[in-house]
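Of the protein chains in this complex, all but one are displayed in their positions.
Entry: chain A
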Amino acid sequence: MEEVIARMQDDKNGIPIRTVKSFLTKIPSVFSGSEIVQWMIKNLDIEDQVEALHLGTLMAAHGYFFPISDHVLTLKDDGTFYRFQTPYFWPSNCWEPENTDYAVYLCKRTMQNKARLELADYEAESLARLQRAFARKWEFIFMQAEAQAKVDKKRDKIERKILDSQERAFWDVHRPVPGCVNTTEVDIKKSSRMKNPHKTRKSVYGLQNDIRTHSPTHTPAPEAKHVHVQIPVINTACFLCFSSKNSLLAYTEQYVEYDPFLTPSDPSNPWISDDATLWELEASKEPGQQRVKRWAFGIDEVLKDPVGREQFLKFLESEFSSENLRFWLAVQELKKRPIREVPTRVQEIWQEFLAPGAPSAINVDSKSYDKTTQNVKDPGRYAFEDAQEHIYKLMKSDSYSRFIRSSAYQELLQAKKKVKNTCRLKVYLVELPKLAIPVKPKNMSNKMAPACRPYQLGADRVSITYYQNVLQVWIIN
């Protein structure tokens, strides 16, 4: 933001600052909101006014420039006058002004020309609160305020106008109008790493220690002195750039029709239409055509989709060659178990698939077999890693391609989409705290599928479900 401010303040290409004459007084050092917006559109590659206003409002909210007659720090695209904040008050100086300072400031305001600088309601409330909190040292605060007011009176009128407004803007940032965002709030992850805790400035008016409340000061965390020598990591498998970028393109192109943001989903996107049919269909055991088509993209798609896995397994069982997939699935499952169960599971898998005379013997290359034999003696989650990799490659090149070419798969792919007309009437019941007869959701899972017995109502089948205070009547024909 400070970079942008520097450009805004540039003599040649910045925003022109001028003094405006109004009635009996002059308004020094101002520029209008529209001028800011225009400058931003011209100099910051901003396309429209909305964006410019948003960014400008943020910069104002952080206190880099401010409207001269409003506590609320926003940018308006009109003739409202704005002024730049003096660098002394910039957020980068790590201000954390204390309440004593705020008290002095508010007190000082009450001593000044009332007509011009009357306290706003929220400021008056804050002043009252602070008076109660600092009752014992109020005399000191009052004295400080008096002293500052005296100094201010001696200043040049124009200079005073500018400084007063800048001081007020500073407090608008650090004690914002109720309802406004406090831009001084910091993400705790970043603040605890603050590079220069000494830089935090706590008193705007240089108030000294013993009168202020004892707030915990930042003690810099003792820096662990360890020299970190970064060992550059060398990636051995380094593809040629061009081909890898093409693969990114290819992937995106292949999946474009599955991306709801790019291709409207069919049935409709539940979030837009408030109709959850899409999810119901996906949860059903019958996969849609589009879903089945996706399995042909690669073996991972089949393995990722539970219905795909099921179909793949079914196909392999029909060929009496399901042991590879079952082994692969078993090893995946092994890695998901708690560590306590691992040794037993490893033995079970070994016995079932790899031990001499195993009932579902799989064919692994001798190297992997030897390694696995060793691993099984000291079983860990990755005991079958080599064997699993070998089996995966085998499935990918052999079983998977046969599956995709199989009639079973082709049938699923050609299957006509069942056209189901579901008409639904939603009746919202506002409050159902106590019912004479408690209506228990039958077979209600967390899915939206109407999972209760349908009734016959003429030619239509009707289901009634009750879930989360909503009575739903489904008419399925």
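By definition in this document, a contact is a pair of C-beta atoms (placed from the backbone, for glycine too) under 8 Å apart; a residue touches a chain by one contact, two chains touch by 3 or more; residues count from 1.
Methods note: contacts and distances are computed from a predicted model.
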Pick from "Guanine nucleotide binding protein (G protein), beta 5a", "26S proteasome non-ATPase regulatory subunit 1 homolog", "DNA-directed RNA polymerase III subunit RPC9" or "Ragulator complex protein LAMTOR5" the UniProt protein name of the chain that isn't shown here.
"Guanine nucleotide binding protein (G protein), beta 5a"
Looking beyond the chains shown, say which of A:I15, A:V30, A:I46 or A:V104 touches the absent one.
A:I46
Out of A:V20, A:L58 or A:L207, which touches the unshown chain?
A:L58
Contacting the left-out chain in the complete assembly, out of A:R201, A:K314 or A:R337:
A:R337
Sole contact to the chain not displayed, among A:A6, A:A128, A:A147 or A:I272:
A:I272
Among A:E139, A:E159 or A:D300, residue touching the chain not depicted
A:D300
Of the residues in chain A, which ones touch the absent chain?
1, 3-4, 40, 44-46, 50-51, 54-55, 58, 181, 185, 188-190, 192-193, 227-235, 237-242, 244-249, 251-256, 258-262, 265, 269-272, 276, 278-279, 282, 300, 303-304, 332, 335-340, 381-382, 385, 388-389, 392, 446-447, 468, 470
